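A single protein chain has been omitted from the complex, and every remaining protein chain is retained in its original position.
And now, chain A:
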Amino acid sequence: MLQVFPDVKGRFGDFGGKYVPETLMGPLQELEDALDQAMEDQAFHDEYHHVLEEYAGRPTALTYADKISDYLGGAKIYLKREDLNHTGAHKLNNAIGQALLAKRMGKEKIIAETGAGQHGVASATVAAKFGLKCKVFMGEEDIRRQELNVFRMKLLGAEVVSVSSGNGTLKDATNEAIRYWVANCEDHFYLIGSVVGPHPYPRMVRDFQRVIGDESKKQFLEVEQELPNRIYACVGGGSNAMGMFYPFLEDDAELIGVEAAGRGIDTPEHAATLTKGAPGVIHGSLTYLMQDDNGQITEPYSISAGLDYPGIGPEHAHLFQTKRVRYESITDKEALDALRLLTEREGIIPAIETAHALAQAFKEAGSMSKDETILINLSGRGDKDMATLMEHFEEEV
């Protein structure tokens, strides 16, 4: 059974665990105990699903992309519409779950890290909704790139803390959030945005995101009477992919995770952690990461701030090692082309992160037969990326 992971030590096969300073071992145990209790409590599940339904707007639609399917001339392509989730991406599913857990633990203050700002916005949103105080750590470079989301967070009442260490991106924001948590763990809940970090975070975030895969499975069976042949999702830290893949791990569907190849995996400017990285420890977890020969973590690059992360969730490292999931990588340019295609053919502007999954699926769809099916996790909408898209497309549009 695949579902026994993680084990009691928080391991997914060789990966995961708790590689943290001693001061965090206590708070992580407290979190694990509270999580275990909550997960066994039907009332907690009921409340979580109730909020997903009447506040976030779930279940999200499953859309048959007929124009694109015809255009590519191969497999039938379906889109799981996480872009229709409240706040515009899958991130809110996890933020709701963790905020409910924070309340249950009596913690009134939450902290979060953010790269593109989507998880920061989701955290600020649940903080407003549940009456919690929220502090979001964000790299100064990302603050510049994602001005609009910074304003959204502030409007929602969150404090945005600018992080200038390192390159001022997601990795550095996460370091700073962990440091802040070490000093303030008694009354603060750290709301991690992806399936990364020390145990029990990778498991918790997966379990709060699996609603994506659970809904998809049910919806797909209703329209196609069988499961998809291939399922695609983009992977930065890997939460939308893990949420989509997890309920399908024991089925026959082929699962494909798509990393960011940036300017190309043969250049130093990419974020293709599994394709080009090596095993190591980052943010408290043993997983794959981008590093140099001396074991120093290197800075990733991707046009999409949400995939611009040098690590990846430990469960993905395990699924990579056991070959249950195939991991591919897509360049900035390929992602932008796919984004254009979906926008023009289907009237859906996806996030640039999501466009990586689309690009890989579009590459493969044409060579599949017409009775085969593809499911793509449309993890978020592209509204937040308008400034970047304008830089690239304005002349053409």
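Everything that follows uses one rule, which is that a residue touches a chain if its C-beta (ideal position, glycine included) is under 8 Å from a C-beta of that chain, and two chains touch if they have at least 3 such contacts; residues count from 1.
Simple rule for what comes next: contacts and distances are computed from a predicted model.
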item	value
Omitted chain, identified by the protein name its UniProt record gives, among "Tryptophan synthase alpha chain", "Xanthine dehydrogenase small subunit", "YpiF family protein" or "Xylose transport system permease protein XylH"	"Tryptophan synthase alpha chain"
Residue among A:Lys76, A:Lys171 or A:Lys384 touching the omitted chain	A:Lys171
Residue, one of A:Gln225, A:Gln296 or A:Ser369, that touches the chain absent here	A:Gln296
Residues belonging to chain A that touch the chain removed from view	9, 17-23, 25-27, 165-166, 171, 175, 178-179, 182-186, 278-284, 286, 289, 291, 293-298
